[in-house]
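A single protein chain has been omitted; all remaining protein chains appear in their positions.
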Amino acid sequence: MLRVLDLKKYFPMTGGLLKRKIGEVKAVDGVSFDVMKSDTLALVGESGSGKTTVGKMLVRILKPTSGSIFFANEDIAKHEGDSLKNYRRMAQMVFQDPTSSLNPRRKILDIVIDPLNVHKIGLKSERYEMVTRMMDRVELPRDFLYRYPHSLSGGQKQRVGIARAVIMNPALVVLDEPTASLDVSVQANIVSLLKEIQKEYGLTYVFISHNLSLVRNIADWVTVMYLGRAMEMAPTEQLFTKPMHPYTIALLSVVPTVSEEEEKLLPERVRLEGEIPSSVRIPKGCRFASRCPKAHERCSSDEPPLVDLGGHFVRCHQIEEGA
Amino acid sequence: MVQRSLQLRRYMTASFFRLAGIPIRGTIKKSLRGISVLEGPQKYRLEGWKRATSRFRRNPLSTTGLVIVIGLVLMGLLADYIAPYPMDAKGRVDFINKLLPPSLEHPFGTDEAGRDVLSRIMFGARIDISSAVTVQLLVTFVGVVLGMVAGYVGGKTNVIIMRTADVFITIPPLVLALAATTAFTPDITTAILAVTIAWWPWYARLVQSVVLSVKEEQFIEASRAIGKSPLSIVFGDIFPNIVSVVTVKFTLDIGFVILFMASLSFLGLGVQPPTPAWGTMISEGKSYLPERWWMSAFPGIFILLAVIGFSLLGDGLRDAFDVQLEE
Partner (left out) sequence: MNTSNLLTIRDLTIDFTTYDGTARVVDDLDLYVDRGEIVSLVGESGCGKTVTAKAVLGILPMPPGKIAEGEILFRGQDLLKTKDKDLQVLRGKEFGFVPQDPMTFLNPIFTIETQMFDMYTFRGSPDVDPLQYLRSFRDSRRRADTVQRALDMLRRVNIPDPDRVLRSYPVELSGGMRQRVLIAMALMSRPSFMIADEPATALDVSIGEQINEVLETRVREEGISVLYITHDLGVARRLSDRIYVMYAGHIVETASTQELFKGPKHPYTLGLLKSVPKIYGEISRGIEGVIPDYYNPPPGCRFHPRCPHAMPVCRRERPALREIRAGHRVACYLYSEEKKNE
């Protein structure tokens, strides 16, 4: 249903008195993936990986520098005006920080009814009904509609965010670390809600997160990103049981576990040295080489291509060579 | 086009009231929202309003300010009915009773034309306060619109608007008012326009800076993701965020504008006799100081009262808005 091809986003850096362009931040440097209808694709990575930027491009908060996003056979990467507005009805986003993604000066009712008004969905008189039904669905009491965001808890605010995103019944929902700022118990609550809603409305999710255990619970496919590129892509089960890329293995090894059984299922702790390089000066060759425990000479000179090993994609010289 | 601007104005007033939580009349609301007015919303809107007012009331200073302001406004509005000698403000003269000190018949004494000072002060409230409020309204409207456009659109538009504002800021309001009233008709309208021209940049700057910071917030991004047009984002999402700041500045500045307009009328510009204005009264009475102090003193006290009242009110509003957000 969604096909992304070689998506790139470069942000120009200006400097000097004349504000000339002195460089580029290559936030996303060529990412491709497919998402099947009603599936959940997880974009995993740390800061600088570009996962949030990809998410924003999918809902066109940002316009891709190059590349295509095919949605129902149309390349929406280049849409503008009315066709873009139509697309927006189909693709919505749930934001990371519920506090800043809700306008503190507007009532919950206004916030949730917004999309309906913008796209003129239903008759004016019906819209209030739709909002109340949505509130029931996200398990928020109806009188919250007349409150302001500041009197809601983090979890409740995030539910409002979900209500706002889903009320138009979009086909695609991008979730940008929706539970990152929430407590563990609230997180569990929100994630179950998301799963239920997905099943009920037949939604397709792109779930952005850095929390691998969470991803394991909700995603069908995982794409691991580093510095703007995909390093490994595989069905969830495979990624967790047979991780191949050194970065994936390192990430899995530092997942905090709460039991010995869990620990045994994960790879041995890998100590990653060094800092994440900046997206302005992308290192030559494999982007991960500077921190990779298995790096060779070749890794610092040639960037490995993404290789398809039977539905499991890896970008690593070592694997190619059958290491 | 005309219809859009009317709708816009209505929307702005409506959103102001809605923001303050004041329940607005069903008709206006219906035409804007298309939702039937229910039990629920009324109750909660009142609650929000009640909380804000209780917090406001808790601060004795701001309540004092409110009382003073309301008192002065009522005084001006009801002058015809409560002034002991209303005709004294409309051209009657009574030289037999001139220069009388304060007494029971004339609590504030009479001036050099025998007119009752108290009545003239009451009518003067009309001029002073209404002209200040008019200035503020004009200035706010111009400044807010330009500020929002500059802040949201950015780029060259922003630069143009802000630099223009900078130019106007350098013009001292008094000088401009003097020049204007000398060059054109020396009446109150000219004075109002002159002050407006000199004053609007402050509001534009304030609004622009708030808009710049609000623009980067995630909820604005969310609105873009939904597909709102820039106009609807500016007036629907950003506007409510500037209301509190602008309202506070509005109220605080009224005091200053009153003072300023009084200075103008003191210099003989603006209001023409026999219409009473506090500044004019001070000016007319100054040659009789210090023996016949009442002619200048009482108008002066009222100016002071007005400035204090509006300042306290503005401070209180700011605290009330802040706390609401802090919650």
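Per-chain numbering from 1; labels A and B assigned in written order.
Please note the rule applied: a contact is a pair of C-beta atoms (placed from the backbone, for glycine too) under 8 Å apart; a residue touches a chain by one contact, two chains touch by 3 or more.
Here the structure is a predicted model, which is why all the values come from computation and not from measurement.
Novice: Among A:103, A:158, A:187 or A:223, exactly one should touch the missing chain; which is it?
Specialist: Counting the whole complex, the residue in contact with the absent chain is A:187.
Novice: Tell me which residue among A:121, A:255 or A:282 touches the hidden chain in the full complex.
Specialist: Looking across A:121, A:255 or A:282, the contact with the absent chain belongs to A:255.
Novice: For the chain that's not shown, point to the residue among A:150, A:210, A:298 or A:312 touching it.
Specialist: That would be A:210, which touches the missing chain.
Novice: Identify the residue among A:14, A:125, A:153 or A:301 that touches the chain left out of the display.
Specialist: The one listed residue touching the chain not shown is A:153.
Novice: In the full complex, which residues of subunit A touch the absent chain?
Specialist: These residues of subunit A touch the chain that is not shown: 46-47, 153-155, 183-192, 210-214, 216-218, 240, 250-251, 254-259, 261-262, 265-266, 271-272, 274-276.
One rule holds for everything that comes next: only the chains that are shown with their structure count from here on.
Novice: Just give me the whole-number Å value for how far the CA centre of subunit A lies from that of subunit B.
Specialist: 49
Novice: Please name which positions on subunit B make contact with subunit A in the complex.
Specialist: Interface residues on subunit B, with respect to subunit A: 19, 33-36, 40-41, 44-45, 48, 217-219, 221-228, 232, 236-237, 240-241, 243-244, 324-325, 327.
Novice: Enumerate the contact residues on subunit A facing subunit B in the complex.
Specialist: 56, 59-61, 84-85, 88-89, 92-93, 95-97, 100-106, 109, 114-115, 118-119, 124-125, 127-128, 142-143, 145-148, 150-151, 161, 164
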